[in-house]
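Take this structure first; my questions come after.
What you see is part of a larger complex, with each chain still in position.
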Amino acid sequence: MSAPANFNGQTPKIDPANAAMLLIDHQSGLFQTVKDMPMTELRANATTLAKLATLAKIPVITTASVPQGPNGPLIPEIHESAPHAQYVARKGEINAWDNPEFVAAVKATGKKQLIIAGTITSVCMAFPSIAAVHDGYQVFAVIDASGTYSKMAQEITLARVVQAGVVPMDTAAVCAEVQQTWHRSDAEQFAGAYSAVFPHYQLLIESYLKAQAVVTNNEQLDSQRG
Amino acid sequence: MSAPANFNGQTPKIDPANAAMLLIDHQSGLFQTVKDMPMTELRANATTLAKLATLAKIPVITTASVPQGPNGPLIPEIHESAPHAQYVARKGEINAWDNPEFVAAVKATGKKQLIIAGTITSVCMAFPSIAAVHDGYQVFAVIDASGTYSKMAQEITLARVVQAGVVPMDTAAVCAEVQQTWHRSDAEQFAGAYSAVFPHYQLLIESYLKAQAVVTNNEQLDSQRG
Amino acid sequence: MSAPANFNGQTPKIDPANAAMLLIDHQSGLFQTVKDMPMTELRANATTLAKLATLAKIPVITTASVPQGPNGPLIPEIHESAPHAQYVARKGEINAWDNPEFVAAVKATGKKQLIIAGTITSVCMAFPSIAAVHDGYQVFAVIDASGTYSKMAQEITLARVVQAGVVPMDTAAVCAEVQQTWHRSDAEQFAGAYSAVFPHYQLLIESYLKAQAVVTNNEQLDSQRG
């Protein structure tokens, strides 16, 4: 089943109208253990997904693994950026899909596609992704909005979930596949999301606006003064 | 469908007589965000593809994503190196395949194989590649003539397009699969293309010619003078 | 057969009640040749697997490749951490699966799932994994509790075993898939296992306990003294 699972001949891509997002165990303690990518980028990417879901009105379900212990609380940006997100407390189950309330919440969205990110990647993201494939969902795993303890662990997990029929995505691809076009009224809000994923984009915007202002305002170059 | 898609028992390789090339969104602003490979190598590789298409008379279709904004203009080498390329302006669609004029231009080539490169890899290259597979094309994705924001993002995208039945290629392999043999009158022009992809090859040529000149001209070694 | 082999529609995950663990050739001499990951992490991961098997009462079979020669002895932690492990001496066979006593010992466990780690990855882990798939086992290869001579060699082997239908795992995923829940009486012992795989987790625990002690004991901050 290493082809994309449960697509039955459809193109394996996100349909924003038919997708729910699961953000699992993005907790301040677990983030200290992330070594496969800069933690700041993970934090930015996970937050970007939450913002994206809000922009595109995609339902979000969150959960945390024993946040009262050393794993720590969910990073606050998740719910700040997705105020509509529904938090489901577990009872110690490591695989969120083993928690009946969580699965029920997913089912209640009525969506057939799941966009999943979680920390630790090989556990909190991979276990529910593989389980959801078995239950018939089309699953998109956002590998770089998940984090784990080594680059090698990330690569192993990528291979495992692809083998299981999960579609792997990076954060930028999720944003763009949901956005679809720049010809929409909320395009600027989407552009804002990209600046977190591509920090050099903010520089582009700053330079672009200044270059145009120089023309508009007829500014002289400093090196041509005096 | 993780076997090469739409080959129906044929060897999954490029047939230059049956291929079109799509060069998507190689823009000066987007290039600032590329971090999975040195931007200079991306620029050289994308330019090499354009030159190759000219040498082999492969039709080229180009497009850009809102080049009037911070994404910036297409790098000039693309059209300079492929003067026969046809540029299709989009109307804000992120996936070039969502633009009917673009798809029509591809169809008008009459080719069944598509060689696709685009920046950002996971978006501008991957989306049309996956869509074209669904429409029955044999698709070759040139991963290192595309660029993206992290090595991890590139690896995720490689896994996604392979899972979707796209054949992954590097730039050198595309050149060589199109060239086929050194026993052709334009072999030297092909050799020129390789120097951009393998910069040490230019050193080889310089050393080779000098070594032969020493024999031909009977030059004495400096260390044996005086 | 690049889908997970021998699962016949079951979810490709570890069932602790139906699994045996094979720890192959983790020897002090061979460990000197490991270059795909820090040897200390390999040593910690392999030891963690042995502890996990003890906690979860998973049968363990060990073996070594000519430990009387330069390969050296098994690292002592393996049997110290899994006192119930059964050691099978081979007679020079490189592939442990070529040794009839080894295969018989595996068969005698009555399990249908095999969790396999071995050093050198591409040989001691990969050969028996591929052979066991052919004999009908569901095989989980623990890539980062195995070690080899280059990162590239590790990546090649990952591709080979996945292609053969083996399920790739990292050490943390094996622990978590076996543990299943924190709602169990031996949860703290599992937590101990994670500290070896995620060394920053020990810092988390230390900080957590101190932060709570400050409240409980009403400690004043040093910077607010004097």
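By written order: A, B and C. Residues from 1 in each chain.
As a working rule, contacts are C-beta pairs under 8 Å (C-beta built on N, C-alpha and C of every residue); 3 or more make two chains touch, one makes a residue touch a chain.
Predicted model only: the values in this text are computed from it and were never measured.
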With 3 of the identical chains in place, the whole complex in this file holds a copy count of 8
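The criterion applied here is as follows: only the chains that are shown with their structure count from here on.
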If you average the C-alpha positions per chain, which one ends up nearest the average over all of them? A
State the superposition rotation angle between the two copies chain A and chain C, fitting on C-alpha atoms only and giving a multiple of 5 degrees from 0 to 180. 90
Please tell me the distance, in whole Å, between the geometric centres of chain A and chain C computed from their C-alpha atoms. 30
If you average the Cα atoms of chain B and of chain C to get two centres, how far apart are those centres in Å? 42
Two or more other chains are touched by the chain C residues 2
Chain A - residues contacting chain C, complex: 1-2, 29, 32-33, 65-66, 69-72, 91-95, 98, 120, 122-123, 126-127, 130-131, 134, 148-150, 152-153, 155-157, 159-160, 163-164
Touching residues of chain C toward chain A in the complex: what are they? 2-4, 11-13, 36-37, 41, 143-144, 151, 154-155, 158-159, 162, 167-170, 172-173, 176-177, 179-184, 187, 197-198, 200-201, 203-205, 207-208
